[in-house]
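To keep things clear, I will list the structure first and then write my remarks on it.
A single protein chain has been omitted; all remaining protein chains appear in their positions.
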Amino acid sequence: MNPDGIDTPTAQPSWNTRVKDTIRSLERDAELMLRVRDGDQASFGLLLERHRGSVIHFLYRMVQSRAVAEELAQEVFLRVYRSRSSYEPSAKFTTWLFRIATHLGLNSIRDGRKESRQESLDQETSEGTVRQVADGAPNVEQELVYEVKLREVRQAIESLPAKQRAAVLMHKYDELEYAEIASVLSCSESAVKSLLFRAYEHLRLRLAHLA
Amino acid sequence: MRLSWLSVALALVLGLTASPGAFGGPKAPKPPKAAKNVKTPIDEFMRMSPEEQQKALNRLPPEQRRRFQERLQRFNQLPAAQQQTLRNMYDRLNQLPPERQQAVRRSMNQFSREPQDRRQAMRQELKGLAPLPAEDRQARLASPEFREKFSEKEQGIIRDMSDVLPPR
Partner (left out) sequence: MGCPVEDGTGAELIVAYGARKLDPEQESELERHLTLCPSCRELAQAQRAVWSALDAWPSIAVSPNFDQLVFHRIANEQQRTPFTGWLRRWLPARWSWRPVVPVGAACAALIAAFLLKSPVLQPLTSSENQPKLQIEQVEHALDDMDMLKQLGVESASEKAHSPEKI
């Protein structure tokens, strides 16, 4: 056991730091939400700031439309706010958030609210990140290759059944553990593993050639 | 609960199909028939005012905006006849049921990954199919010569692509 009282394997120091950061983050979310429960709207603004990105990105990859993703994300936070008086910090805030987001995303896909197949993805890079190119500006050929790759990834994800899609997105982009995903999807951990492994099998068939 | 929503649907259908003329009021003028020209989102974008176009473009980060403008320019610089044929094929693609659209797009991606000489062979085949009536296309796709000339994967790609060929 190290001086901080946390029992860790003899791993790199960064793992220990990550654990502590995660714990601090969870406590912070719970603390903020309790303040929102007590009527502090500024704390709700801080929660928005901390989590809007991950919610919007998740929904964007689910429904593959920026406009719909943002609309659904607004609804997610609205529901969080509405439920503030009954909030109890028994479950992780992010699990609760993703449960609402997944529910809305799955409904949206089921209801066909993503309009037609034509209303598709925004290919923006996130603010502050730039796609690195080896020598100066990309030439036309490189750009076409990039566009084709991106299109294949989007279409591969879109071809997954909705629940598998949600599971993969949470696992890959939000780095949720199996137990968390199970909690979000209200199913067992083994059911989540089954969803994920079938999804990755499908994605390997569609995307392995892109190596 | 389901019965209640069924009543909503029924009310909506009855309301929409009932004509105001039936109650003695003036009949609403019929909208003009839609033009036969295919309109794509690209055409809609080009019809927007410069200010509206700029507003839409400003939603993209600079690099992506540049790529978008280059691609748009490449499309607009194509000869008019070529653009129209592409529009027709685009229209046919988007008329397909969603699962078929997915399959066709997947085949198009596979096509782009094939070696140059096989792509050329498949292109030639599609060019040969394009002017044929539907029954002759089907006959060709079922023929032994077609099967001998192309692998199973290539046959699948060509069959999927033939769904978006302009109708004869």
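For reference, chains read A and B in written order, and residue numbers begin at 1 within each chain.
Here is the rule we go by: a residue touches a chain if its C-beta (ideal position, glycine included) is under 8 Å from a C-beta of that chain, and two chains touch if they have at least 3 such contacts.
Quick caveat, the model's predicted, so the values are computed rather than measured.
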Which residue of A:66, A:92 or A:163 touches the chain not shown here: A:66
Positions on subunit B where the hidden chain makes contact: 1, 4-5, 7-8, 10-12, 14-16, 18-20, 25-26, 28-29, 40-42, 44-45, 48, 56-57, 59-61, 68, 71-72, 75, 78-79, 81-82, 85-86, 89-90, 93-94, 105, 108-109, 111-112, 119, 123, 126-128, 130-131, 161, 164-166
Contact footprint on subunit A, counting only the chain that is left out: 9, 11, 41, 45, 48-49, 52-53, 56-57, 60-61, 65-67, 69-70, 73-74, 77-78, 81-82, 115, 117-127, 129, 131, 144, 146-147, 149-154, 157, 172-173, 193, 196-197, 200-201, 203-204, 207-211
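The working rule: only the chains that are shown with their structure count from here on.
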Subunit A residues within the subunit B interface of the complex: 116-118, 122-125, 127, 130-131, 140, 143, 147-148, 151-152, 155, 158-159, 206, 209
Touch list for subunit B against partner subunit A, complex: 41, 59-61, 63-64, 67, 70, 94, 98, 101-102, 105-106, 109, 112-113
